Every structure is written in structure tokens, then in C-alpha cells.
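The complex appears here without one of its protein chains, the remainder shown in place.
So, chain A:
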Amino acid sequence: EKADPQKTAFLLRKAWTLYSVTPMYGFRRARLRDYARLLGAFIAAEKHKGLAVEVGVELDIKVALSSLADIRGSELDQAALLVQLSSRSQGSSRNSEDKPVWWGWFCSVFGDELSENVPEHFTCLPLFLSHGAESYTALVGSWFQKTFDCCFRRLAISPLNLSWMVAMWAGCKLDRAASAVELVFSVPRLAQPLDISYAIHPEDAKALWDTVQKTPGEITQEEVDVFMDCLYAHFHRHFKIHLSAAKLVKVSTAIASAHCDGIVKILHSQYLPGVLMLLTELAISQIQ
């Protein structure tokens, strides 16, 4: 279950934009090279049509598709699929290296709920994460949608889910000094938008979670509520502001950070499967 840290290092510390993807029809793992070629041709054709992505130097986009065998939860999960776009500027020396400009990967970590009920010939990889120019994401997304008859949708994260994430991640054990646990709230209905950032010492946050959580390995909604209520009460005592009336928009811990617009950054390889499992669950509930 543990992913090889070397292979997955590039996944860490990048801001990934999240999408949910419906099951893909007719996808065959053996044809990755063909797909890469077809996608490359599609991107070149779209650029030719004048839907240029980057103004300036004429860039040749190379497409690579590969499987990330280690990124899956159970045997029912498909191995993750990575799409990488690299550029090689024309007219430069023969030894110029390809520079990666965009990454996108599909994965499913314990997405059994979806894959169990899917008919033959469908591949379930409900979570899609992209990093790079939005225009490339649109091109890659539309090729996959056309080729495999699937549907991409931006995955937003509600304040309810963000509070689950901060409670879970703040409670994780970390060997070395961790960064602060931070919650960012946006205050509604004001003339000027106001953001409140609430930073908590990671040891205090973990100590609080440890007193709240009853069964290790299990988390209930009640426990998350108690954890958050303690944080809100503490803040109210000092600043007389009810954070529970504001909108929780971003949470940051040493494990990972998440924004309500559906953007996450994973910082710790040890907890990568756990984070992906949670995101897979969110993606599946958006699809169903």
C-alpha cells in the first residue's frame, strides 16, 4: 500500500486542481503509447486552429502517458494514470531537454463504491488532479472526454469537508517539527471582503484532537464537531468573533493543505494514500 517515495516525489508540494471524472469507456492500459500520440496530435491541431496556449516562442508539445502502479488503494482500484506535457522549443540545440509544463493524473484510492457497480469496458479513475496552465487542462480534458465518453467536473470542497480534513490531518503523528495548523475564513456580507487567518501550534492542535478522538483509526462527525467547536470557542474568547458564522475556505497542516475551490497541496509522502482516499471519496460523491 505504501507508494515508492522516489516515484511519487513529484506529486508533493505542488498545488493540484481537483476534478471528478466519470468512468471512462473503452480505455485500454496497453495502448498508452497510442493515446499519447493521438493526444499530442490533437493538441498540435488545436494550436494550429489558433487556440494557441502560450504566446511567444513556438513550442512543440510532447505528450507522455504512464501508469503509477503504486498509487491505488485496494486490488479493485485501477493503477493511477499520469499525463505529462513537456515542451521543447524549436530551433534550439539538439541536446535541449524537454521541460515539463503540465501534469495531470487520474487515480482511485479505495474507490470500490464506484468500481463495484460499473459495467464492463469501463475504467474507474474518479479523481483527476492537474498542475499547470488551465488552457492545457482544457485541451487534455476535452480529448479524454471525446475519446472515452467521460465527464470532467471541478471538485469543490465544502466547509464541512474542510473541517473533516483539518481534524484528521492535525491529528496525524509527525516525527519532525511541523508547521502551524492554519484555518482561513472568509466573512460574508461585508462591503469589503474580510479574511480571517487562525493559526494554531501543531502540538496544541494534535493534543486537542487526541482528547476528542475516542477510537484511534476511526473518526466520527461528532468528534470533528467537538474539535471545531473548541477552536471556535477559543477564538471567540479572545476576539469576540463567531468563526462558526463565517465560511471556512482553506485549511493548512503539515500533512496537506486544501482550498474550497478544489485545490490541494500534499506535503508528506507518508500520508499521500490517506489524503487521496479522502479526495477519491469526495470525487465519487460528486459523480453519484
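Please note the rule applied: contacts are C-beta pairs under 8 Å (C-beta built on N, C-alpha and C of every residue); 3 or more make two chains touch, one makes a residue touch a chain; residues count from 1.
Here is the rule we go by: contacts and distances are computed from a predicted model.
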| item | value |
| --- | --- |
| Omitted chain (choose from "Cytochrome c oxidase subunit 6C", "Nucleoporin Nup43", "Centromere protein M" or "Pectinesterase inhibitor domain-containing protein") - UniProt protein name | "Centromere protein M" |
| Identified contact with the non-displayed chain, of A:Pro100, A:Gly132 or A:Pro159 | A:Pro159 |
| Touch criterion as defined above, residue of A:Leu68, A:Val83, A:Ile219 or A:Leu248 at the omitted chain | A:Leu248 |
| Contact footprint on chain A, counting only the chain that is left out | 156-160, 163, 188, 221, 228, 232, 242, 244-248, 260 |
